[in-house]
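With one protein chain removed, the remaining protein chains of the complex are shown where they sit.
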Amino acid sequence: MEDFYKEYILDHYRNPRNFGHLERADAAAEDLNPLCGDKIRFELEIEDGRVKDVRFSGKGCAISQASASMLSESIKGEKLEDVVRMSREAVLENVGIGISPARMKCALLGLKVLKSAALGEIAGWPD
Amino acid sequence: MEDFYKEYILDHYRNPRNFGHLERADAAAEDLNPLCGDKIRFELEIEDGRVKDVRFSGKGCAISQASASMLSESIKGEKLEDVVRMSREAVLENVGIGISPARMKCALLGLKVLKSAALGEIAGWPD
Amino acid sequence: MIATLGSDARARALAKDFPILAQATSRGKRLAFLDSAASSQKPQAVIDSLVHYYTHDNANIHRGVYELAARATEHFEAARAKVAHFINAAEPAEIIWTRNVTEAINLVSYSWGLGNLKPGDAILTSQLEHHSNLVPWQLLAAKTGAELRFIEVDEHGIHQLDDLDERLRGVKLVALSHVSNTLGTIAPLETIIPKAHAAGAVVLIDGAQSAPHMKIDVRALDADFFGVSGHKMCGPTGIGFLYGKRALLEAMPPFLTGGDMIKRVQFTTTTFNEIPWKFEAGTSNIADAIALGAAVDYLEAVGMDWIHAHEQAMTAYALERMRELEPLGLTLYGPPNPADRSGIVSFNLGDAHPHDVASILDTEGVCIRAGHHCTMPLMEKMGWTATARASFYLYNVEEDVEQLIAALRKAAQIFKLG
Partner (left out) sequence: MIATLGSDARARALAKDFPILAQATSRGKRLAFLDSAASSQKPQAVIDSLVHYYTHDNANIHRGVYELAARATEHFEAARAKVAHFINAAEPAEIIWTRNVTEAINLVSYSWGLGNLKPGDAILTSQLEHHSNLVPWQLLAAKTGAELRFIEVDEHGIHQLDDLDERLRGVKLVALSHVSNTLGTIAPLETIIPKAHAAGAVVLIDGAQSAPHMKIDVRALDADFFGVSGHKMCGPTGIGFLYGKRALLEAMPPFLTGGDMIKRVQFTTTTFNEIPWKFEAGTSNIADAIALGAAVDYLEAVGMDWIHAHEQAMTAYALERMRELEPLGLTLYGPPNPADRSGIVSFNLGDAHPHDVASILDTEGVCIRAGHHCTMPLMEKMGWTATARASFYLYNVEEDVEQLIAALRKAAQIFKLG
């Protein structure tokens, strides 16, 4: 079978890490993939410019959910500036399965939402 | 050369018969060929349900002008009811040259206008 | 193996008319195209029509006196007559070319809607509608102050008509899809249209999912407007049409304006042309209109009644075969009685997301659609995130269903279902 439904993808899909909401979020964002209706929300707790805690929520396919779940694991303790600079390639590598062009948006929706949460926080910095 | 620019067509084009306006018209109509901008107006003097006199005016190609000019000659003294029933075929035969589909509207614009003038008169009969 | 036996041989022969169906996927799999509700494949005759037009007849229409222009004009207007005959319109002038059914609906919304609705009036549609037959009415309601009302559907997607008379009170426009693209429900138009007319409403039917699949008679239906997309009925992309009754069309102001739809233009005033041209501004999609005429010729040669019967049989067969997968978590949606639905089957497979199911099916050469099918409000009402959808057309054969079932088993295995 194709390599693209590996065990760990299903595991993240059925047992997403950091799923839910934060009691106190410093930054949050959500977006919809208009083509399929998938929705993801990221909430961040920030301390000293670093991600102290993170939750994501929403619904969607195994690829979007697993990608967001893995993403949430990989950013704890990271600097916001680094989160904002995270590359698509890094995320795709993390997901670790071949993603067809048609599913690219699924795999990257989490990253898009996470970055807008982080960017919103950075833009709001001065106050 | 093609048969379709016969001497008499040019003659009718350059010297249209019954061209101009009536002092007292009982019925009149005009129309435009929206595709080329050709315009024709027919005016009729009616007596006892027959065409006593006729004038046409407007501008357009040799085919539309010649067709209208010949038409104006052929209806003097005719009953209005017969004018209304005149067939496209009769007009085309009168014009007497091969008309391509693209020029059909030119050849028949006069008939269309003449019929609406006559129909208007018939419809208005009671008063 | 019951239902399809009768029509399968013919469908197999017809499939040969569609060159794309002979093409294997990049993984070397046979193509099982089960997404015709999104857009159908095209027979060679339609492709040939396009090639012939551009190779022999291409020229701008209506105003040219030379041979090419005359031929182009003749074929273009002949295609309009074919389409008029296809849906039994009274005359070709009642057919207005549009890009697709979406533009047809928008034309009515702008041209008829803005002039005929006011606060206190209502528009009635249903909970089943495609966004294209919903969003234009939301905006029209917002612009005119009219109320937007819905015919409810039950959990199978069947229209609830008990309180129809009440819901029709004050309604000036009823806008309904003939067949639901998500659930396949056939709307009970023979009940609704007479009541709508009795209530004084004008009726627009979204025929996107019916015209390709069953014989349409707009006069028997007594629809006031009827919109169709050519790309779903073997025609090319970029062409569709709006049928409208002459009296309505004549009373409506133009929508798009510009070349070809005018009678006379002066610097500050303009007189508009007669229907249908009043609504066709600018150079039409000439080649695709002619090719849609070729599609209509093709469909009529096959026979709309045969197409409908074949799809009913295919659907009954598919539903039967898919029920075998219920132990693996397969859930079927839509009207339980195959006679109430057309060749569209929405389903879900356990907790596998339809996107993932579709991706796995793709690796097996099976093309289905997954998502909200442009009916988000219906999905929300039903409480579904998304569904997978297989849809059938004249070229589908038993083998497509076999391939679907086998691929679904594979998906269930990957998702460890059952």
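So that you can tell them apart, the chains are marked A, B and C in the order they are listed, and the count of residues begins at 1 in each.
FYI, a residue touches a chain if its C-beta (ideal position, glycine included) is under 8 Å from a C-beta of that chain, and two chains touch if they have at least 3 such contacts.
Keep in mind that what you see is a predicted model, and the values were worked out from it rather than measured.
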item: Residue of B:Ile46, B:Ile63 or B:Leu108 in touch with the missing chain, whole complex considered; value: B:Ile63
item: Which residue of C:Gln127, C:Ser180 or C:Thr315 touches the chain not shown here; value: C:Gln127
item: For subunit A, residues in touch with the removed chain; value: 32, 34-37, 100-103
item: Residues of subunit C (touch criterion as defined above) contacting the omitted chain; value: 19-20, 23, 25-26, 31, 33, 35, 38-39, 41-42, 46-47, 50-51, 54-56, 58-60, 63-69, 99-103, 105-106, 110, 127, 130-136, 138-139, 148, 150, 229, 231, 236-239, 256-260, 262, 264-270, 281-288, 355, 358-359, 361-362, 366-371, 374, 376-377, 380-381
item: Residues of subunit B in contact with the chain not shown; value: 1-2, 4-5, 10, 13-14, 35-38, 59-63, 65, 100, 102-103, 106
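The criterion applied here is as follows: only the chains that are shown with their structure count from here on.
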item: Chain pair, A-C or B-C, that carries the greater number of C-beta contacts; value: A-C
item: Gap in Å, rounded to a whole number, between the CA centres of subunit C and subunit A; value: 37
item: Gap in Å, rounded to a whole number, between the CA centres of subunit C and subunit B; value: 47
item: Touching two or more other chains - residues of subunit C; value: none
item: Residue numbers of subunit B (touch at least two other chains); value: none
